[in-house]
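Every protein chain except one is present and positioned as in the full complex.
And then chain A:
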Amino acid sequence: MRVLFSKENVFVYPPEIEKGIKGTISLCSLDKGSIFLCWIPEIEEKEEQDSILPSSSSIQSPNGKNPLAASTIIEIDDQNSWVVRVHVKELKSIKKYTPNIGTPYIIITSKKGTAFFPFFFEHGGVREFLKSLSSIIHLKKSNLDSNFFTVFDFSDPVQRSLSSMNLSDDFFNKEDTFSGNNGSNSRKQRDHYNNNQHATPDFNDDLTFGHDMELHNQDQEKEDRYSLLSSTNQLKKAQEISLLTSPSPLQSQSSSSSSSSSSSVVNTTSISPTSNKTTSSVINIVGNNNNNNNNNNNNNNSNTSSSLSKSTNGLSFSALLSRSSSPSASTSPISIEKLGNNNNNTSNITSPIPSPSSKFLSASGGSDNDNTNSNSSNNNNNNNNNNGSLSTSPTNKRALKREISSSIFDNFAKVTQLAKSAQKNIFEEPAKRIDNHFRNLIGSKSSVGSSLSPQHPNSQYFDILNESGSSLNASSDYFTPFNISSLNFSIELGANRRECNPMSPSEWYSYFDDEGRICLANQQILLKKIFYGGIEESIRQEVWPFLLGVYSFDSTYSSREVAKYEKTQQYQTVKKQWESISCEQESRFSKYQSRKLLIQKDVIRTDRLHPLFIQGEDDIESNPNLHLMRDILLTYSFFNFDIGYVQGMSDLLSPIISVMGGAAKEVESFWCFKGLMDRLESNFHKDQNGMHHQLSTLSKLLKFIDLELFNHLEANNGANMYFFFQSVLICFKREFPFHDVLTLWEILWSNYMTKNLPIFMCLSILIKERNQILEENMAFDQILKLINEKANRMDLEDILVDAESMVRYFIIKQMSIDTDKSLIKLKESISIY
């Protein structure tokens, strides 16, 4: 064995092992020149892993079969370790992630569709690894994403010719090169499939990434079922196929003959009797999910890209979790463990008692009905296992999908978050595809709105969807975002928020290393966690200084002590500058005098109903917290003399004082306030440039996303977005109750996705009212009144979910050439990881 490349300190983070497993990634040449990509954990870690792992039974599948054991390409080591060994020819794609902060990592997908754990290169080396790899196999950089590499197989004539035609990436991704024994046959099928796909685009119309649909040459081994489940863009297919392969006998017999191409493709999924088992397993996963998450999901109609990729990530991990003591022993993924008895749940919940959403589902599923039936009809072999309960109606299909997503997300939420979102990226980034998907969604489902039951809580949205769908056809523009927020993303994102609890003290402390640092990888997890769940009250006092930059995450316990001392000194110095001004001096220092007066006047006008800031007499001295607020504001006005004091600052300070714990934490409160002001300083510039910039960005954003509403505002002098002046200036301090503001602010400070979340919040608030604004033909003052009156009547979670979906929609919506520069900048500033 010859080692061509080797890199130590490459970590994987399987869900059970929080600390991750340290290992070495290498490229080794074995006999006869076959080269393998290997990842071998460090030996001393082994025992520890075993102790950390849950009892082995929990990941043993009941059916006693190891789906991966028979594979020639992925070897799960016999000795209970986590060795990964893949022939380089079996690699399909590599996605590289090199975040600005955090550990670079790669995600490798095999041709069988297995996505491996992300490999985190703790000490760097991604570039060298790719370089070495590309010297062995041909890596083609994606046109859409320079961090995405497709492995090229020139032995495959189809790929070769496609390559010469220089077609787009997704075409290649879709191409499933199979260099196995029965190549000619499978290729034929594949070509059939491609033809079919192009001829009947509707075939995919409820797939999130319609054009990514990829069918495998399933006449290989039964483990293909797991491979199918494992890869992100293939999960859907797995569901599709598994469902297609399990129709009720009635359905499958009654359907008419379908095109030969599609039948051949689908038949590949169901060749051997063993594959039946697997198929039913897949369905059982679904059933189980349904069981868990029924409550959450009944009202949801999401089968969005994000949800699917989330779930597939979960599955991909589970696929790799397989550990076997012998090749034949059962080591199936966690998900399989839950299988076996849930068929009935699924059908009980989704079909006999149609919920509003299932009504929607069945209505909307109409257009792919035909395809479903025609495909499923060719799979008589598979019916036996499914005792008819899963009749593969579109209703079920959709409901199942969405339940898969949530439940799996639920299962893997904590540890896999980072890697999940990373992998999701691979498939989310090509905006075009998503957009196409939405187009399809709109275009083909114009019957959705009308067929909804009137009592459906969301029916208004479907009506809108319907309308915009038709206008979309005419204008060839995309639909407006309320559809997204209502139908697709936000439900899923809402689940994210609901399921993410505020960060607990124990979790917070677990992020620190022995010396008190939080490593980059943990920072990312931490910030994402905060973004979705906020922080528990009891540790805000400790976390906020980090979020506000008082201490950096990579400072140690001791360096923080030093910094604390220095900051105390510095604060006292600045404070003395104004404290030492005598009355006589003050009487000849009118600027200082008036500033001090204004601050004193405003301090008592800030959160005057909050218990901390209630004043006894008409005097600032009566309440130490008011006194503290005055001191900090005055000190800041000396610390940052150019800004001085501007109204609104006291609103920014009062939550900090309440969290930091009053007068005892004066210094830390000041520096937290300073950190917050660093974020918002431009809001308080004398020329208001920061405010104008944000409001005009908001205006352009609205124009880009909802032209109709924008036009209305413009005609009514509202395009300046002044009704959001207060919201933007003080970050919704007065738009939400005090305790919500604390949560909101830490969410904003997490900087997750975008620093400009407030703009997107404004956007979603406005768009929530769009119907009223347009229907009542509201003038500027009426809109201002409307928005003003929404203060303290909005649900924070609701707004955040919508705002996030706005961000995601904004990201995927294609810009035209003449798109405003500030929007392009805004887009560039957003990173979804």
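Everything below uses one rule, namely that a residue touches a chain if its C-beta (ideal position, glycine included) is under 8 Å from a C-beta of that chain, and two chains touch if they have at least 3 such contacts; residues count from 1.
Rule of thumb we're sticking to: contacts and distances are computed from a predicted model.
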Chain not displayed: protein name in its UniProt record ("Ras-related protein Rab-2A", "TBC1 domain family member 10A", "Anaphase-promoting complex subunit 11" or "Nuclear pore complex protein Nup85"): "Ras-related protein Rab-2A"
Residue touching the undisplayed chain, where the options are A:Q726, A:S750 or A:S764: A:Q726
Residue touching the undisplayed chain, where the options are A:R734, A:K768 or A:R808: A:R734
Sole contact to the chain not displayed, among A:I136, A:L520 or A:L784: A:L784
Touching residue (missing chain; options A:S34, A:S552 or A:S594): A:S594
Where the missing chain touches chain A, by residue: 594, 598, 601-602, 604-606, 608, 615, 618, 646-648, 650-651, 684, 686-688, 691-692, 717, 720, 722, 725-726, 729-730, 734, 776-777, 781-782, 784-785, 788-789, 791-792
